[in-house]
Structure formats: C-alpha cells, structure tokens
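Here's a slice of the assembly, chains where they normally sit.
Chains here go by letter, A and B, matching the order in which they are written, and residues are numbered from 1 within each.
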Amino acid sequence: MHQYLLFSPEVAAARAAGKPIVALESTIISHGMPYPQNVQMAREVEQLIRDGGAVPATIAIIGGKICIGLSEAQLELLGTSTDAIKVSRRDLPYVLSQNKLGATTVAATMICAELAGIQVFVTGGIGGVHRGAETSFDISADLQELAQTSVVVVCAGVKSILDIGLTLEYLETHGVPVISVGQRGFPAFFTRESGFNADFQLDTPAGQAAFIHTKWQLGLKGGIVVSNPVPAAEAMPKEEIDRITEQALGEAEQQGVSGKHVTPFLLSRIKALTGGRSLATNIALVKNNARCGAALAVAMQRT
Amino acid sequence: MHQYLLFSPEVAAARAAGKPIVALESTIISHGMPYPQNVQMAREVEQLIRDGGAVPATIAIIGGKICIGLSEAQLELLGTSTDAIKVSRRDLPYVLSQNKLGATTVAATMICAELAGIQVFVTGGIGGVHRGAETSFDISADLQELAQTSVVVVCAGVKSILDIGLTLEYLETHGVPVISVGQRGFPAFFTRESGFNADFQLDTPAGQAAFIHTKWQLGLKGGIVVSNPVPAAEAMPKEEIDRITEQALGEAEQQGVSGKHVTPFLLSRIKALTGGRSLATNIALVKNNARCGAALAVAMQRT
C-alpha cells in the first residue's frame, strides 16, 4: 500500500470487503461553506452515500498523510481550521513534505482517489475556464486533471461565474467526456441549465457505468464528468443568479479584485446578495450528487 | 487481443503474415463526401494501398466493435447511413457501449490504429486550431491526440478554413513534429502552399521512417504529421480558394452559423462555390496520400 495513504477504519473495512467506495473532497468543507454548516453537510453527505449502498471516503492531507476517510475530529478540524491550505496537483508534495493541513480540491482529490483505487468522486462543481481567460490564461488545474486521471467526477456542472462555453471547448479538445443525467443540458451549479448541452445524456447508473468501463477498458486514461442538475425545487432562479453574478463581477472589477482573489470574492458576494439562499442550494446539490454517485459506484461494481 | 477489436479477414491475414498495414479513417466516408463518390473513393484508396505493397485497414465502429478493415457491405453502410456518429476520443466509449454506428475522425482513428498495432494512418487533412480560437477556444481534439498517440498521420496539411499558423504553433508547443514531403512548405489541403514551412523536409520513405523510428525508440510518445501536398495538376488555385473561403466565412457570420456548425457549413459552401471541383481535389489528395502512406509503411517495416 502506498506509503502516503492512510485509510480510516471504515474505508479500510470497505476495501477488505470489496464494497463500492465514493471519494469526497475537503475544500468544500474548509473553504466552501461556513462553520458549522460545512461539517454538518459533510456528515449528511457521507450518510447519504452509506444509505445508497456505498462507503464514503472524505479525503484530506493531515499529518503528512493522505487521509482516505476522516474521523469526526478530523472533519471538525477541517471545518474550523483557518489555515488549511487549498491543495491542487502542484501543492500535494508541499503539504505532505512540510506536514501542513491540506484540503483537497477537485484536482487533488482525483489524484488521491486514483492512488487509493477509488473510481467515483462526488463534489459540488468542478473548476473551469475563468471568464476572461482568453487574456488571463486563468484555467483551473481541474481540467488538466480530468484529461489524465482516471476518476469519475459527479458534479452539478460548472458555476456560471466561470465561462461555461470555453470550459466545454477545453474539455472537448482534451477528449474528456461530459455526461448529463436526466436532461440533455449541461447544468450550471445553482441552476439546472447553462444554455449548453452535455456530450451525452445517460440517465441510468448502469448506462453510465457501461460508458465508464468501456472508456477505461480501451486504455483511454482520464476522468469523466457526470453532471447532475440540482433538483428543480432547490435550484435558484436563473435570472436572479445571472443578475447577481453580473453584479458581483462588476464589484470585483470596481474594487480591483483580481487573480486568485476573484473566485472567493464572487462566491462570497453571491452568498451575501442571495441572502444565504445560495448556500442552501449548494448543500442541496451536493446531497443530490451524493445519491447519484453512490448509485453509480454500486453499478460500477456490478458490471 | 483487445476485446473491442475486430479484424477483417484481409487485415487479420496481414497481421499473421507480418505485412505492412495502413489505417484509414471513416468520417471522410460518412461525413466528408457525398454518396456514391465517398464509397468509390474509399475502394480506390484501399486499392492504391494494396498496389503500394501494404494492406489497407479502414476503421469504423460497428455493432459494439472497433472494426479494423471493413467489408464491401460495411463501406456501403457507412457511405449511405444518415445517422453515423462522428467519433472523436470522448465519443468512443459512448458509441461502443451504446452500440451505435460510428465513423472515426483523425483522433479516434489514431487511437484505434494504436490499439490495433498499426503505425501509419492516411487521411485527407487533420483538424486544427479554428480561426477565432483566441476567443472561442475551438481547437480540434486531433491536436491533443497527435501530442500523445503514437501513430503517423499522412495528410495534405490543414484546410485553410482553419488558422494554419496557430495550428503549427500549437503543435510546436506540444512537441509534435511536422514533416513535409517534396517541398519545404506546409501544404493547405486544397493548395500546395500555406505560406508556412513544415519543421523538416524529408522526401524519401526511408528518411521519414528513420525519423519516426528514432522518435519512438527514444520513448517520445505521440504522433508525427507527414504533410504531402496535393499534386500540382489537381490543386486548386490559391487565389480562388482563398476568395471562396473568405466568402464562406462571411456568409457563416452573416447567417449566425457558429460552434460545431461552422466547419460543415464552410465545407459545404466551398464545395458549392467551386462547382464541385473541391471534391475532385479532395479525392485526388487522399489518393496521393495513400501512395505516400503505403510507401512509408513498407519502409517502416524494412528498417
């Protein structure tokens, strides 16, 4: 077993018993939501995965180890820490060799899941091509990870603070398949529709699993995006989120917020401007993805 | 042997006998030319490869299998089908797992050829960076395939509806060598010259084969572009094709044609505006590439 991997008792037992396992990221806990909603969300999502017949494995970097499955205390630590480092591909060796506390992004969670032999990973949304990337070259490392690391990422699409059209072009160029569930459209995180279509609509876990197995059996390395729209009852109205996003983008420009500071600024402004309703939607979509991911992990083990 | 591969009797015999094999794509049949010229072209190109001492292997996805070498009936099916899916890297698992009819693009044909152990692939032109990709990010998956999949692609360059200069920059960044045959210039599909040079002029099959063997012996994965200009007698006049391309680009913009619809629109307009002469040039250049590819496959086996 890999020297950097440390499995929780629950995940170790699941591995020994050959049960389906679903990976979860930890940046959403440390950086994506306020305490205590973040830790509560994490626990509820883990339980939803158990209810779906799989075993949850939340991933974080603690004490020089890649922890696959976290204890209650570790979840609490991540949820309350103010110095957890957001870990992408380039940061993994730093956080491990310097013994720092690290919360894994989509890219780093994919890497750790692959190292741990976990094929399905549930998150809220993936990173993408930022608005203005034509000149800023600001493109999330998540996309290159999808191009090379063989893990399925179940998400609610891409936040509309990013450039969704350019994100889909980038994925196409790199041969990353984008599946949608229950509709043809590619979802936009807070809303069910982005105005763009996914590549393929595959509604059943069995159909998704057949696609994924075929890709990997062909030796085609890399991830698959399974985009699962937020339930209609919990989605935000598209006009509202569009208007608020435009407002937040304008404020960022006026206040000279740039580079790495833009995304956290926008997310925080969107949360404030929606009076907290964006947080409720965010929690709802992650839970919805947990159900989808658990069913997929079960189906993938059956086929 | 790979579970998804199905070899035709002719290709299976060639493999058993250790004969040189040349892969051919099928999108040119299903989407690139009208019936019956498409099927006739496909047969003639296969025969030219046999005449050159190699065995042709036209590739398509039929009945959940990657067919390496097609029967007469299968060529006819592809040539007349109205629902064959254009298959790139991301589409391969879909078409195979959903049992759809698939015509392989340059990217997917490279993947299938590599799986089948075929090193040389003949086509008309490769995809590239689209005009306007600075803002649209519309870059063909063929280029990333060239960066990673170890198959030689014999072509007549890149169509001038694409941005040839940006295509060559992209290939340079990704370390893909571009060889030209018989001239220093990189050809532009319908015409012999694009105004850009290839990286290396290598006129003999033996010289090309030595280059290719050296690349792969070094462990440098990825494709090689062998760009072979259309014979002068069958090339279109550069001014004419440039003027018509500009006209077609203008029409696309006026009529609001965008995204994936632009390339088929342009090709169809160019065909109409040239009174069908572009089709004759297209057929001529593919045949010319077949001769070049067969000679290269023979040379590669000798060295």
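Methods note: contacts are C-beta pairs under 8 Å (C-beta built on N, C-alpha and C of every residue); 3 or more make two chains touch, one makes a residue touch a chain.
Keep in mind the model is a prediction, meaning the values are calculated, not measured.
With 2 chains shown in place, count up the copies in the whole assembly for me.
Shown in place are 2; the entire complex has 3 copies.
The rule is short, and it goes like this: only the chains that are shown with their structure count from here on.
Turning chain A onto chain B with a C-alpha fit: angle in degrees, nearest 5?
Best-fit rotation on C-alpha atoms: 120 degrees.
Quick one: report the Å distance separating chain A from chain B, using the average Cα coordinate of each chain.
37
Once bound in the complex, which stretches of chain A touch chain B?
Spelled out, the residues of chain A in touch with chain B are 129, 134, 147, 166, 169-178, 199-200, 207, 210-215, 217-220.
Over in the complex, which chain B residues touch chain A? Could you list them?
Listed in rising order, the residues are 2-4, 88-94, 96-98, 107, 111, 115, 134-141, 143-145.
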